[in-house]
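The other protein chains are all here in position, but one chain of the complex has been omitted.
Labels run A and B following the written order; every chain starts at residue 1.
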Amino acid sequence: MHDMSAHAVPHGAPTSFIRKHVFSLDHKVIGKQYYALALLAALIGMALSWIMRIHLGWGSFAIPGLHLLSSTGAPGNVLTPEYYLQLMTMHGTIMVFFVLTTAPFAAFGNFFLPIQTGAEDMPFPHFNMMSFWVTFVGFWVLIASFFVADGPTLGGWTQYAPLSAIGSVGGPGQGLGVVLWATSIAIFCVGQLFGSLNFITTTLDMRCKGMSLMRLPLTAWGWFITSVMGLTAFAVLMPACILLILDHVAGTSFFVASNLVINDQVLPHSGGSTLLWQHLFWFFGHPEVYIAIVPGMGIVSHVLITNMRKPMLSHRVLIYSMAALAVLSYMVYGHHMFVSGMNPISSLVFSFPTLVITIPSTIVVLMWLGSLYGSKLRINSASLFALGFVSMFISGGVSGFFLAQPSIDIMLHATYFVVGHFHLVMGVAAMFGIFAGTYFWFPKMTGRMMNETLGKAHFILSFIGAYCIFMPFHYLGIAGNVRRYQAFTDDYLIPLIPVHKFITVAALVTGFAQLIFVYNLIHSRFKGAIASDNPWQGTSLEWSTATPPPHNNFGDKMPVVYHDPYQYSVEGASADFIMQTSPEKINSPNEEK
Amino acid sequence: MAKIFAVVIILIAIASAVPIVMHWWPMPQDISVHGTLIDEQYADTMLEAGISFLASQFLLAFFIWKFSAPKPGERVKNFPGGAAGLVAAAFLLVGTEVLALGVFGTKAWASVYLTPPAANAMPVQVQAGQFAFYFRYPGPDGKFGPLHADQISEANANFFGLDTTHDQDSKDDIVAAELAIPVNREIHLLMHSKDVGHSFYVPELRIQQDFVPGLDVTVHFTATKIGKYEIVCTQLCGLGHYNMKAYLEVKSQEDYDAWIKQQAALQ
Partner (left out) sequence: MATTVHEPPKHDLERLPSQGSGNGGWRNLVPADGDLPRVKDHAPPPASTGIWVGLAAITMTFAAFTSALVVRQGAAPDWQHITLPSILYFNTLLIIASSVTLEISRRRVAAFMGGIKDRAANPARWLYITLALGVLFVAGQTFAWVQLKSQGFGLATNVSYSFFYVLTVAHALHLLGGLGGLVRVIAKLHNSVLRRSTLDATSRYWHFMGVLWVYLLFLLWMKL
């Protein structure tokens, strides 16, 4: 009747190959699996963006082998308009869900959250394993839509109803393609809910002796706040996807209005609400932006602190700002719908919290800049990407001033300005966060160092390249260039074609720079220099265990925490960093009492 | 590397600002009455956003340059004023800035959406469908006939589904594929979607509004410059989305009168 083996982590070190590497219960293996999935997804997403960019620069250019992907979508290797939209939809969906959510949150969070809290594993390892494998299935369901009769959906990653809900009369991919899309996303939601459940419980319940909440590193805080957002947001997107699927396969009318006519035929639906989908989607969609970026904020702060050799000006202010972003993110989602036809008063109501959200964002940036002052900054690949993140976050953030205002949004809505804005702030910035995390933690994850020269080359090319791609997007948008167009036939868009050609060249070059990273990753995994336990002289718990960490993270001795996470350059201390596990008594102004 | 990086940041920041300052790819010219408010709001925002952008990028570059090569034995320093000063600055500077933008921006928004159209505004109905716009004028009786979805027929050019044999009001309705309007006359645009979501966007007119299937929404505007402008669809509506467009023709009153007479004869 009693659990004799009562313990938080009911699994020992695995012995079989399958338990070790495939259906592993170990959060570290699951983290690496998520990372691998994100890497694969990112490469597919990037390839799709190349195809789109080539098409936008040189519309009739034949891309060798493209017909193998779809003979109808690319006859003679040249993209058709519908196939352009299908690839665009897949690019957005893959990147947002399977890269920007999985890599910074699920991959790094899984690997490092239990270690940084001083736990042996997550509390529900089976849920954790399911989280990955469910997400994995979701990914392949989405990819499968490339290979069904009329290809993937062309409805855009926001999948606005009723286009997404009326079935194949809406266009190629709107039949089975949408069903696969919605199924994939619903599955993905389940996976992330399992993940969030583990993350929240780990943070609250699995902390080691002496690890109070405020002693958690900023990364752990980033993941914790993100998991609370994820729990709420994905729990709303999932029912929305279910209703969408029912409209499709069961003929219900949640989102499809009465008397819609396609090909002179009245559709057999009645009374559905177009705006209902948008409300449900953006209630998830805006927090999703912060789900992508808040883990990056945590990673960047963590990497910067270690490389500045001093803590943030205020640990608490950064945590409170991230929490404020999370709370506000639910109150601003309507800014995606200023011109959607919802009540114009609502637009004004949504506009103010949207403007207010710039305050915590600004505080975070000022904390980074202010902490940089008077530091002893080390330049390496990780810190460069972290600083690059700061620069990108600023650039992507200021364009938010425009889009937060309904009056200016009348002009800029659905133009390339928006595309530039979200690519900088949640695409490139989040990617830079992932890169910073990779260069920083690769030694701990694999036991080997990455090549610094290649890392720096990768950085400088990506930094310049990303600006060359995404800054001109803003100019296009200001000139009125509408997004989701596969060609620029309108008279007023013709003068903008040279800008598109420039962007295409920049995108190709920047894309190739990412191959340097992939090479570095694979090469260093097998041939990199052996890493020590604490190569960056860090203080948090991941640096006090072996490299790579043993199965139960800390070996024989569970850690006991004596200090706040970032005790660098403490006056009178024995070294320039005091690890959290060091019992040394210090007198630091940054130490919480 | 740090110094190279700092210089790169500065150069990128300056290069990013050049096309804006030089107006290389400017906003399309404004031909509407309310557009001035939007343009002023945009210019104010650009000034504030531009200053914030340049100042923070320069500061970032300067700090990277200055603090990346510490002398041996040098101590770390804290920012004067610490976190409290910066938080206060964020609240005061950015807080007032965004509050001001929000409050003043309300005026521009209200001019489009929160003021009712004038009583003598000219009603025109626009219908969006995959992948074309059609426009309907009420004709001499000033009344639009009802729509019958089941009578829509592309082949018979009955795009709206009008029943001209039974509905008295429909008999004199005029349907056109372009939106011709008289200059300096307020237009009350009644927006109807035939199938899926679309949007009505005329950059010069400073108007963008989505069509909501199942729910007719309206906008109103006054065009002040005679000319031909493109109406584009900005809501992804299917494979022909990129090619869904029509023309807005702003005409003098005489030209408009002649045009509507000619259209009436064609029905």
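Simple rule for what comes next: a contact is a pair of C-beta atoms (placed from the backbone, for glycine too) under 8 Å apart; a residue touches a chain by one contact, two chains touch by 3 or more.
For clarity, every value in this text was computed on a predicted model and none was experimentally measured.
Only one of the listed residues, A:22, A:213, A:349 or A:529, touches the absent chain: A:213.
When the full complex is taken into account, the listed residue touching the unshown chain is A:124, out of A:84, A:124 or A:536. Among the residues A:67, A:279 or A:501, only A:279 touches the chain that is left out of the figure.
Contacts to the hidden chain, counted on chain A, fall at residues 1-13, 119-121, 123-124, 193, 196-197, 200-202, 204-213, 215, 231-232, 234-236, 238-240, 242-243, 246, 250-254, 257-258, 270-273, 275-276, 279-280, 283, 551-552, 556, 558, 560-561.
By our rule, only the chains that are shown with their structure count from here on.
Those residues of chain A that touch chain B in the shared complex are 80-82, 85, 154-156, 160-163, 166, 170-172, 174, 256-264, 266-267, 271-275, 308-310, 312-314, 317, 339-341, 344-345, 347-348, 351-352, 355-356, 358-359, 362-363, 365-367, 369-379, 384, 387, 390-391, 394-395, 398-399, 401-402, 404-408, 410-411, 413-415, 456, 460, 463-464, 467, 471-472, 475-476, 478-480, 482-487, 489-492, 495-496, 499, 568-569, 571.
By the touch rule above, chain B contacts chain A in their complex via residues 1-2, 4-5, 8-9, 12, 15-16, 19-20, 24-28, 37-38, 41-42, 45-46, 48-50, 52-53, 56-57, 59-60, 63-64, 67-68, 70, 74-79, 82-83, 86-87, 89-91, 94-95, 98-99, 101-102, 105-109, 112-114, 129-130, 149-150, 152-155, 161, 193-197, 199, 201, 203, 206-215, 217, 230, 232-243, 245.
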